[in-house]
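A protein chain is absent from this complex, but the other protein chains hold their places.
== chain A ==
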């Protein structure tokens, strides 16, 4: 066990993936000498060389588009998108090319590409640096979408994503990059499957569903709720596409009450999908409508207003009050 930040865990996971498979290469802006703007790739170019840790020109479509060609040649590229708001220039290559290549080639052309995206707000950044684009990708057939929430998952999920023959959008909660935890780096294999949700706190009164940066916030809210005698469960979804909801359904059948929490705007967000599936699957177990807590349907606000935009303990607990009021 080693105490690592989430960023260092990713670095260690990337390093191990590169050591395990010479076909793994990393490409992105400023990832070489600088080690990435969040230092996630720190030291990798020094150890693996410029041919495997590629500082690219500053053009996101080019990063993903050339990764496709490398994948067709048998490589396993990991693309770093510097910030969430910069993924949109690559959107066409991701959605029209990466996602569809296997299906349109009748299964002949795999796309073992990982696209790492630091996502979400809470770091006081300027505009376009705090977006939550996950629903766009979860809506796209052919992509898989995962989000890590803690250093241990970061270490293992990045390796599992690299090993996957399916393209993975890998979302990194940038406000959690520097949070530290003990990570089991010596184990031979990951403790959890990649596409599996995880109950991180059991509870009897209601269940909070979250992923990425909101998992910690939900755990804090659940802790605060104990002062009012409420026992909340928290699920870290971990995988957004495919969704793994069997553990969620079990909790819903026990508690009858659900609150979904994400930073992304509410309309068309993951919470809407979760609410619908839970309603379809657990209708007779529900004691209250599923409530969604999320960002507002506004563009991400200027940094000094983001505290009001982002779900916090009070907004989550307010939603809990509402589902418990039925």
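Everything that follows uses one rule, which is that a contact is a pair of C-beta atoms (placed from the backbone, for glycine too) under 8 Å apart; a residue touches a chain by one contact, two chains touch by 3 or more; residues count from 1.
The rule we apply is simple: contacts and distances are computed from a predicted model.
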Undisplayed chain, where the name is taken from the UniProt record, one of "Pyruvate dehydrogenase E1 component alpha subunit", "Phosphonate ABC transporter, inner membrane subunit", "Peptide/nickel transport system permease protein" or "(Fe-S)-binding protein": "Pyruvate dehydrogenase E1 component alpha subunit"
Full-complex contact with the absent chain, from A:69, A:124 or A:289: A:69
Sole contact to the chain not displayed, among A:97, A:159 or A:260: A:97
Interface with the unshown chain - residue positions in chain A: 25, 51, 56-57, 59, 61-62, 64-75, 77, 89, 92-93, 96-97, 102-110, 141-142, 144, 164-166, 195, 241-244
